[in-house]
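Structure record follows, encoded as structure tokens.
Note that one protein chain is taken out, while the other chains of the complex remain in position.
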Amino acid sequence: MLIVMRTDATAEEVDSVCRAVREAKLTPHPIPGKSRTAIGVTGNLAPVDPGAFAGLPGVIEVIRVTRPFKLTNREMKPEDTIVHVRAGHCSNKPVAGGGPVDIGGPEIVVIAGPCSVESHEQTIGVAAELKRLGAHILRGGAFKPRTSPYAFQGLGAEGLKILAEASTQTGLPIVSELMATDDTQLIEQHVDIIQIGARNMQNYALLKRAGRSKHPVFLKRGMSSTLEEFLLAAEYVMSEGNRNVILCERGIRAFSDYSRFTLDLSIVPELKRITHLPVIVDPSHAAGKRDLVIPLARAAIAAGADGVMVEVHTNPKKALSDAAQALTLDMFAAMMDDLRLLAPALHRRLGS
Amino acid sequence: MLIVMRTDATAEEVDSVCRAVREAKLTPHPIPGKSRTAIGVTGNLAPVDPGAFAGLPGVIEVIRVTRPFKLTNREMKPEDTIVHVRAGHCSNKPVAGGGPVDIGGPEIVVIAGPCSVESHEQTIGVAAELKRLGAHILRGGAFKPRTSPYAFQGLGAEGLKILAEASTQTGLPIVSELMATDDTQLIEQHVDIIQIGARNMQNYALLKRAGRSKHPVFLKRGMSSTLEEFLLAAEYVMSEGNRNVILCERGIRAFSDYSRFTLDLSIVPELKRITHLPVIVDPSHAAGKRDLVIPLARAAIAAGADGVMVEVHTNPKKALSDAAQALTLDMFAAMMDDLRLLAPALHRRLGS
Amino acid sequence: MLIVMRTDATAEEVDSVCRAVREAKLTPHPIPGKSRTAIGVTGNLAPVDPGAFAGLPGVIEVIRVTRPFKLTNREMKPEDTIVHVRAGHCSNKPVAGGGPVDIGGPEIVVIAGPCSVESHEQTIGVAAELKRLGAHILRGGAFKPRTSPYAFQGLGAEGLKILAEASTQTGLPIVSELMATDDTQLIEQHVDIIQIGARNMQNYALLKRAGRSKHPVFLKRGMSSTLEEFLLAAEYVMSEGNRNVILCERGIRAFSDYSRFTLDLSIVPELKRITHLPVIVDPSHAAGKRDLVIPLARAAIAAGADGVMVEVHTNPKKALSDAAQALTLDMFAAMMDDLRLLAPALHRRLGS
Partner (left out) sequence: MLIVMRTDATAEEVDSVCRAVREAKLTPHPIPGKSRTAIGVTGNLAPVDPGAFAGLPGVIEVIRVTRPFKLTNREMKPEDTIVHVRAGHCSNKPVAGGGPVDIGGPEIVVIAGPCSVESHEQTIGVAAELKRLGAHILRGGAFKPRTSPYAFQGLGAEGLKILAEASTQTGLPIVSELMATDDTQLIEQHVDIIQIGARNMQNYALLKRAGRSKHPVFLKRGMSSTLEEFLLAAEYVMSEGNRNVILCERGIRAFSDYSRFTLDLSIVPELKRITHLPVIVDPSHAAGKRDLVIPLARAAIAAGADGVMVEVHTNPKKALSDAAQALTLDMFAAMMDDLRLLAPALHRRLGS
């Protein structure tokens, strides 16, 4: 931390700030400059709240220097975290074969499925098709976070059972969203990866509960989350003991007049640089329209993402939520072709 | 809803969209224009998901027209909602006198207190001072939503007891944040108004639980929430039966290089125009530094807010959280003087 | 400036950075910490480009400390700048009486007029009415910056003549926008204050040209300008010799779903704190609808602004630009009544 004094700060004020630093069990390092003095602060193991010094007389600014993350930090663990997922491994549901999927390793991972589980027929049908076309993990919402209380809220427990059955039949592991701590055990029984949605990225009760689960956690970035807040949310999960966190960029809120959110692909290489956790990109929610999904999926992989999550619907016209952004099966097949061509040009493979 | 067709859409495509509209039990109104056709859609009682039509052949855009809120909507209930709060009324703790406080009526309401409850002495002390200086409601965090899992997380249940004691001694009603559904009953025992924080504005499990409480709900706007999302969050609470919702603007995330968030005061007159619910402004969290708090509190009231919520600390240097933005008692007294002068110039009163 | 080294930076890397600092004629101050070393840098008179050090081996981050403004900085000139304006003083057009207007002094200033000068009749008519209702300065666009090349672009030179005539008849000084360096002399002949619009806040050729004018400059904040960029734009004008700069907040681009821009009123007290220049707020362009203008004008004054600029049209239905946000004359009169009541409660006056 660096405490910057006003140009007209007195020697007494500088001394008084140094005393306050020492009282906080830290070490002050005054640096007298031409026009003002700054005071370096060292000795902190945990991050220090800048506010403790910002209000002292003579102080004009307090600047935090060391980053506040530990368990997510690549400086602490240089090698990549690879999250191994196998259908039924955590949830103990019977599954038809299905080798493990590695997220964060050399192979690119494709997660696909409908926005919401709408019916048994729709879900089982799309799962079989997606398996055939090469998807690695099945997504589907049983509990749906909807902006309006009057919109379709998902099938709940019934939806989870349908997802589990789709998994049993295809061998595809399942990722689905946990919205309330009370539903954790129910979710754990049926799904293989617990998703924390963007709206709940700072729902700390939920993060802590997921942190005590044996299931990997798929953490979506909040729509106005900074990189630091995103990693600190992961830190909440990891500090409870769960080290299998997968990060997912899904678009931030800016001022776009043509897409629902602004997909922030720059965060992909930056996350790969400063954390060891796997990074997935969801272009469907960001775009809000299907025409943009395939080019953005390609761009995500080219930027270094470990995989993509896309929404697919056998009949988008009939979808109960987010219809405009769901790929048709034909489009999904075209995307898989694109990624299959692209992966080797990036020294990666598209897992079979 | 308005469905806009491509300039080259065929008559068959227009017909097919009209058919889809009728299948959804709605009425299509084709409007042929010089260069393209648009189709007005009427007959919907609840809002319709635009996605259902956006993907049809020939459609270039779907525009939603009617607003999706009902219970919060001033078109449905023209008169202002006034939330009556009395210390101990819901929580049944013993209180020393303390008349009711009306939020949303002609009197401006001041909610003040420390960011966190840090100790018995600090809280009881500041509460007595705030009462003396004219505050109407005491705020204080017992459960604290902190970005980092390594930051001070609040005193929890112990903090709630301290708040309740401060209320008993001063007669001031208490507002404090609910962060987890499991804590609802505990919170209800001790506080008079349940706060839902900005990070949880779209935590629907929490909103629904608060909607089943008898306590008024103080709902903070999420940091990237639109006006529509904000009102729909209130709609979640209200649709469970709780009509006593107080809206609070606390700053949005933009690109400011001098304040923590960007206080969006324009939302105050707009909310007053389209909803009947009371509107409070919290300038402390938005500013992130105490120098801006008093001018922004004045501005909030001048814009039409029904009150302000500010952080006050007897000794900001020692505060365990958000120290830089807490007013000193002297500053709080100065703010009250300012508001006392200002209120009559706005045809309002500062409640005694 | 503070250069933060990586935790695994070698002593050689630290030495090498210190050497680079000395080569740049600056003084390095290494501060060894528990986990890493930081290097304070002093001795710079002008701001230093952090990029020069950010790329050196072992460096993880470079943090700038001192602010890069000089002429706008209140640390350099503690007393408020008051800009004196008198109709015809710079432009030498004949005027009917009209005492000087002080911007930035104890009196609140109201600048009002139509968005565009549309006709002789409209402008002369509204000017007389505004004068009668207490406006201090007349605004009106002769050259209009329109997003589309197909929208009404203003009357140009003809519009300036109409404005000058309105000024001559009423004694009101004129502010109007300069969009192209080539038009400077023409503008200077007819107007009393040169406006630089938001879209041109970083048009440096224009800023420098205005900096060589004898006319005061009314500088609107760019729609995505930080506080620092805003003050540096003023610094461009001032460094050419023109010290009469008036700053104007007019709304930033965020994600609002109910207003055209997000009026950032927090910048008002912050600007008043760090610069000596006068600060005006334009709520009309930010709001984009007239219902919000009066409450926001009140809020601006309550936040400490030295005045407001509002759009008024005698017949908004017929306005050729920005019709939705123009106040009617009745609304303008109501706003003046509001400000007249408010000013004394803020220890200011509404100039007569």
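Every chain is named by a letter (A, B and C) in the order it is written, and numbering of its residues begins at 1.
To be clear about the criterion, contacts are C-beta pairs under 8 Å (C-beta built on N, C-alpha and C of every residue); 3 or more make two chains touch, one makes a residue touch a chain.
Owing to the predicted nature of the structure, the values given are computational and were not obtained by experimental measurement.
Engineer: Using the touch definition up top, pick the residue from A:L292, A:M309, A:A323 or A:M336 that touches the left-out chain.
Structural biologist: The single option touching the absent chain is A:L292.
Engineer: Which listed residue, A:L263, A:I280, A:M309 or A:L329, touches the chain dropped from view?
Structural biologist: Of the candidates A:L263, A:I280, A:M309 or A:L329, A:L263 is in touch with the missing chain.
Engineer: Have a look at C:R6, C:H89 or C:R253 and name the one touching the chain we're not showing.
Structural biologist: Result: among the candidates, C:R253 touches the missing chain.
Engineer: Given that one chain is not shown, which residue among A:I194, A:A303 or A:L329 touches it?
Structural biologist: Missing-chain contact among the listed residues: A:A303.
Engineer: Given the full complex, what residues of chain A touch the hidden partner chain?
Structural biologist: Listed in rising order, the touching residues are 224, 226-228, 252, 254-259, 262-270, 273, 286-287, 291-292, 295-296, 298-304, 341-342, 344-346.
Engineer: Over the whole complex, note the residues of chain B touching the chain we left out.
Structural biologist: 2, 4, 7-8, 29, 31-36, 38, 40, 42-45, 61, 63, 65-66, 75, 253-255
Engineer: Mind listing the chain C residues that contact the chain we can't see here?
Structural biologist: 20, 46-47, 49-52, 54-56, 62, 68, 70, 145-151, 179-182, 199-200, 202-206, 222-224, 228-229, 232, 235-236, 239, 252-253, 289-290, 316-317, 319-326
By our rule, only the chains that are shown with their structure count from here on.
Engineer: Count the residue numbers both chain B and chain C use at their shared interface, divide by all numbers used there, and answer same if that is over half, different if under half.
Structural biologist: Homomeric contact, same residues on both sides for the most part.
Engineer: I'd like to verify one number: the distance from the centre of chain A to the centre of chain C, where each centre is the average of its C-alpha atoms, in whole angstrom.
Structural biologist: Between these chains, centre-to-centre, one finds 40 Å.
Engineer: Give me the residue numbers in chain B that touch at least two other chains, ranges are fine.
Structural biologist: Residues 224, 228, 252 of chain B touch two or more partner chains.
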